[in-house]
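First up is the structure itself, then whatever we jot down about it.
Note that one protein chain of the assembly has been removed; the remaining protein chains are unaltered in position.
By letter and in written order, the chains are A, B and C; residue numbering begins at 1 in each of them.
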Amino acid sequence: MSQPSSAAAGTSTEKSWQARISEATDAIAQAFVESVSYDWRLYKQDVAGSVAHAHMLAACGLLTEDERTTITAGLREIEREIDASQAAWPGFKPEYEDIHMCVEAELIRRVGEPGRKLHTGRSRNDQVATDLMLWTIDATRELGTLYENVLKAFVAMADRSADVVMPSYTHLQRAQPIVAGAEVLAWAEALARGLERLVRSAERYEFPLGAGAIAGSSLPLDRKQTLWSAKRMGILPGDTNPLAASSIDATATRDTAVEFVFGLAMIAQTLGRWAEQWIIYMTTEFGFIKIADRYTTSSSMMPQKRNPDMLELIRGRTANVYGDLFALMTLLKGIPIGYNRDLQEDKRLLFRAYDTVTQCLTMAAAIVGSASFDKARIEPTLDRGFLDATSLAEYLVTKAVPFRTAHHIVGTLVATCEKAGKHALGQLTVDEFNAVLADHNVPARLTDDVYKALGAANVTERYQTIGAAGGKPFRDQLAGWKRRLGM
Amino acid sequence: MSQPSSAAAGTSTEKSWQARISEATDAIAQAFVESVSYDWRLYKQDVAGSVAHAHMLAACGLLTEDERTTITAGLREIEREIDASQAAWPGFKPEYEDIHMCVEAELIRRVGEPGRKLHTGRSRNDQVATDLMLWTIDATRELGTLYENVLKAFVAMADRSADVVMPSYTHLQRAQPIVAGAEVLAWAEALARGLERLVRSAERYEFPLGAGAIAGSSLPLDRKQTLWSAKRMGILPGDTNPLAASSIDATATRDTAVEFVFGLAMIAQTLGRWAEQWIIYMTTEFGFIKIADRYTTSSSMMPQKRNPDMLELIRGRTANVYGDLFALMTLLKGIPIGYNRDLQEDKRLLFRAYDTVTQCLTMAAAIVGSASFDKARIEPTLDRGFLDATSLAEYLVTKAVPFRTAHHIVGTLVATCEKAGKHALGQLTVDEFNAVLADHNVPARLTDDVYKALGAANVTERYQTIGAAGGKPFRDQLAGWKRRLGM
Amino acid sequence: MSQPSSAAAGTSTEKSWQARISEATDAIAQAFVESVSYDWRLYKQDVAGSVAHAHMLAACGLLTEDERTTITAGLREIEREIDASQAAWPGFKPEYEDIHMCVEAELIRRVGEPGRKLHTGRSRNDQVATDLMLWTIDATRELGTLYENVLKAFVAMADRSADVVMPSYTHLQRAQPIVAGAEVLAWAEALARGLERLVRSAERYEFPLGAGAIAGSSLPLDRKQTLWSAKRMGILPGDTNPLAASSIDATATRDTAVEFVFGLAMIAQTLGRWAEQWIIYMTTEFGFIKIADRYTTSSSMMPQKRNPDMLELIRGRTANVYGDLFALMTLLKGIPIGYNRDLQEDKRLLFRAYDTVTQCLTMAAAIVGSASFDKARIEPTLDRGFLDATSLAEYLVTKAVPFRTAHHIVGTLVATCEKAGKHALGQLTVDEFNAVLADHNVPARLTDDVYKALGAANVTERYQTIGAAGGKPFRDQLAGWKRRLGM
Partner (left out) sequence: MSQPSSAAAGTSTEKSWQARISEATDAIAQAFVESVSYDWRLYKQDVAGSVAHAHMLAACGLLTEDERTTITAGLREIEREIDASQAAWPGFKPEYEDIHMCVEAELIRRVGEPGRKLHTGRSRNDQVATDLMLWTIDATRELGTLYENVLKAFVAMADRSADVVMPSYTHLQRAQPIVAGAEVLAWAEALARGLERLVRSAERYEFPLGAGAIAGSSLPLDRKQTLWSAKRMGILPGDTNPLAASSIDATATRDTAVEFVFGLAMIAQTLGRWAEQWIIYMTTEFGFIKIADRYTTSSSMMPQKRNPDMLELIRGRTANVYGDLFALMTLLKGIPIGYNRDLQEDKRLLFRAYDTVTQCLTMAAAIVGSASFDKARIEPTLDRGFLDATSLAEYLVTKAVPFRTAHHIVGTLVATCEKAGKHALGQLTVDEFNAVLADHNVPARLTDDVYKALGAANVTERYQTIGAAGGKPFRDQLAGWKRRLGM
């Protein structure tokens, strides 16, 4: 093909700006297409995938056992070197564009002829899909390790907040009293669900190696053998991952990447909501939570100021991960089947989302580890807001009052308090209670026993249902978490 | 609380616009907060959740068996009426705001006192979370039914396209030859994965009923009993769904809704990519696919024009579902724990996404059912693009040529063709093949047998690896699909 | 073209599900493609655009003056009927698919032959682009009217809050003291900028009528004449809108729609931030703001509870508008040039975003109109947080202390307070101030005059810079707003 650009140059004016563009773009063009500056992070997975592939080639007679040994040793050597040098490994050359070519070229340079056989029955299209899948599996495992610390931090805080009674909030308005630790465990639950989603997702990833460029191969390759090797090597989560059933789909889809980033975005969402909650709790007006000074920024002028910058950044970075997810999904919107170069961007987005979330999780663990509820600030306010109203209604239910009727009676009692200038239901007398019951044509009558159902501390201890935010259900949750985490 | 708005009215000018606002907003305010106009669609789930709840209350002695029977009968009667009247059911009153209050109010109107006991130990917060979860489970089942038709349409088309050889595309450039049916099955795979994601997700939803407003209950309720009832009633996918472990988390999270809409967005993505592919295939220039006239718009002026409007709309509506997903995720960004009214919007987004996807799936099934590859148009073009180049390289591998060397040899052979004015590798003589092999210092020599590895039809038949896009692997895939779908 | 679907029917099993699909889809297909159910809202713009077009056709001799008069009268009659019947107008027939065909068909039915000439030199592609542009212009005008109320509500509240001193917040931590009204005006500024963005955008929309289907026309049409007519009719903002310069671009772009929805999303963002702020201010712990009961939901059980549901919904609906914007942008991602049917969805998204934002604005005006700061709650807390620290530093600057040094001195003074158990800088003696100055080797010495720079009320009155949140700058802002709104 002749160079249309020469034909394009009509006038001398055109030439000059065209020339300027060309000069400017030569370097940019290479930077524009290369991916090794970020996809080098796939090197362990690239090596592992190649080792499994070589094993299969040997099993199918396309490599001798000696060739396989040579290739595997060469790859492992390269892996060790990159382990040591990371991005600075001299084999990462932009002109090879991506991690796959860098590793293969270096392998051939080192081991010669056998290296030229490694790519048999394989294409960069199934190779990158494989590497990416293996990377997300490893990343999910690393998240699991990180999570241990994160969850322990939350559970330890719940443990040391087991005797703090505080208001819970709906609509950011005071609702019912709870043990402070129960709210901490709520975040642990939500976060843990985020990890489990990723783990379950990883167990179903479909193994694409062997799909080739798009159509599979005319060689007698045994993809089951590759899958078996990968499982034996421990680079798949277990026995659940199936082979990708269509070579066309296997090279075109990025479901693995999207599921992974979605899972990260859900974790980010939980972290962001937690951060928002604590930012509110750290205001002068609430004053519920204290965290270590090193996770706030202070000011030499206003030393009382404890700006919760870390929490704000965690809240803000939720948005970054959302952006990465949306970018990835938009990337895939409406592109044709088969590999398209657009797909190269998936790694940039995925790595970024992963880095953001792991950093936020690490900071969250540290912040929570340093945090405590300010019991002395919280408890004096517990008589605001008739937090025991629901408890009283439920108490009435145990006296055979239908719930909707009980609900109405308590409403009347609260109004009675307000009229009488009493700020808590516990200030009413037994007679006052019974008068209202009588007004509602309810046969039940109360005794002193009713006061056991009133007051935030009493109420919190009375919760009975699984998962409730106080009493035995809370202690059961906490014990379960400690058992689960070996604390 | 006094009305600050009256204090606000300073000058007569202010009064008039303030008055105008008030007039304008009374109706708008009600419309602004009510949700029954769309959440009425939860009625079956609302009834089912209440039936399970009543069963538990009876088991715990908070309802008599008679009361439970009365309540259940009343609820089922209401359900049947709504089945018949749908949105027009007279019990749907905006002043009750939502489906839950409409049903409960009507129940009390009908059965009296026992109806007032139904809400015992329950809040709208756990109720709506339960209804939403049950709705997504039912919706997932309905998708399963719809999918049967969709997948059958794709598989039937694959079946009737089993003898069409066509180019596959990467980068939208001709790559290797495939059986046309294999590409059709690739879409089926991707779509099926979309359904399976939703099904697996539904199996892990955490059952929130019993979490109350936020803190659980002080009554001796047995949430395990409710869960057991729900499973026995068949409204949960199976035995896998756990109880939500934290009442606070259970009422604050919308993970169920987000996972569901994410699953829908992934299906929409696949549909959109398929639509894009076929829009390209339906151009005058490709001419690969024909679909029934009724799924195109024609023009009386340009009768040859077959605008693929339905496909374009399917492609476009991918965006709508993405928008719904991101609206839902943004909705949740940074909101505090506990129920917040923002969450009410989740249903609007979720229903919309579901409706869009089911309509697109229905249309897709119909379009595919009417579609065929234009074999007469496709096959004459198969000699363009050296589609058999990879096959030849793999053939050389079977003659002990290392793959990277084979790759290079084939490159030279293609250049040889171009120089000689030959447009296909099959036009080279055995001597020409062997000359190039000799040039590359490769010991192997070819015979007439090489021509079996050349030509699109030959190549397509030679594929051997699981999932490959032709030959036995394709026939195995097709047979597997037909077995799976009972075709 | 023969019906491939008949060829598709292989086995009887296939037939049955294929038949089922067909039955199911006939109605769905029509619903799938029609747009008149929502684009009927363009009727006034469709008529106006046609009137301008007819005027041009007459000016160019393609219509007689009589024909033009007949057409215009017919169109205006149709417009009046739709004004009265709205969506129920009998001319809206799904089989005509869209508003344009419904109006043209009805016109021809009424006026006969001249009606058949109206579409001369015009296509639905430029017609819908024109209608959409005119609609956004009208919508922007309606927003302007609505905004008058919204801004007046904010300014009136600022006016009645001119004597309330409150803390301002950065990082949600107490920062400097401000006049409460200044924060109210900040929202007004941000909102007003949102409207101005839309207005300026509308002034640059490029008029597409005359671009035809994609290529323009071979008839001697004068697009300048059409533009002139449109301007004379007052359906364009002024004299600024240019003709779209490329017929291809004019029919392919949706920049107008995206700019409009982006503008709406920015308004939604401001509303959502305002709502969040007030939700926080309405907590028991802050207690800064009261709004009318009718904009909260109360509970008969916890009558003190004022759930700010309206504000939460405004905050939540930010997300819906974001979703509409991103759906629209995703819709456009990667679609080819020229009209594609995907574009039809733009109106659905645009109308929805507009409706959401106008409803939220209406509610915001009403809520603000009813709101007041709770001076009695706020002022006693003003001595918390050394709000006057910055003021003191600036006071020192006026005594020739470099700002960074002053900053450090104040830090020391605050520490002095804390050590001495004093909670405010104003509790320090002049000697204590001067001792610290001396320690910092600063020549300046203070007198009693320093107390004028301390205390929230004093500080607030001292602000001098344009736009500052108290003192004369605040009064100037308020006066400016009142002048601007004729209050």
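Throughout what follows, a residue touches a chain if its C-beta (ideal position, glycine included) is under 8 Å from a C-beta of that chain, and two chains touch if they have at least 3 such contacts.
Everything quoted here is computed from the prediction, not taken from an experiment.
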Residue, one of B:309, B:324 or B:346, that touches the chain absent here: B:309
Listed residues A:366, A:382, A:396 or A:409, member touching the removed chain: A:366
Absent-chain contact - pick from C:49, C:272 or C:369: C:272
Contacting the left-out chain in the complete assembly, out of A:328, A:378 or A:410: A:328
Option from B:291, B:350, B:389 or B:487 whose C-beta touches the chain left out: B:389
Chain not shown, touching residues in subunit C: 62, 108, 113-121, 125, 168-172, 175-178, 182-183, 185-187, 189-190, 193, 196-197, 200, 204, 206, 210-221, 223-224, 243-253, 255, 258-259, 262, 265-266, 269, 272-277, 280, 315, 318-319, 322, 325-326, 329-330, 332-341, 390-391, 394-395, 397-398, 402-405, 407, 453, 459, 462-470, 473, 477, 480
Missing-chain contacts mapped onto subunit A: 1, 3-5, 7-8, 10-11, 13-14, 17-18, 20-22, 24-25, 28-29, 31-33, 148-149, 152-153, 156-157, 159-160, 290-295, 297, 306-307, 309-310, 312-313, 315-320, 322-331, 333, 335, 340-345, 348-349, 359, 362-363, 365-366, 369-372, 486-487
Residues of subunit B (touch criterion as defined above) contacting the omitted chain: 167, 170-175, 279-280, 282-286, 299-309, 312, 326, 330, 333-335, 381, 384-386, 389-390, 393, 407-408, 410-411, 414-415, 418
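As a working rule, only the chains that are shown with their structure count from here on.
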Averaged-CA centre spacing for the pair subunit C and subunit A, given as whole angstrom: 33
Chain centre separation in whole Å, for subunit B relative to subunit A (CA means): 22
Multi-chain contact residues (two or more partners), subunit B: 315, 318-319, 322, 325-326, 329-330, 333, 335, 340-341
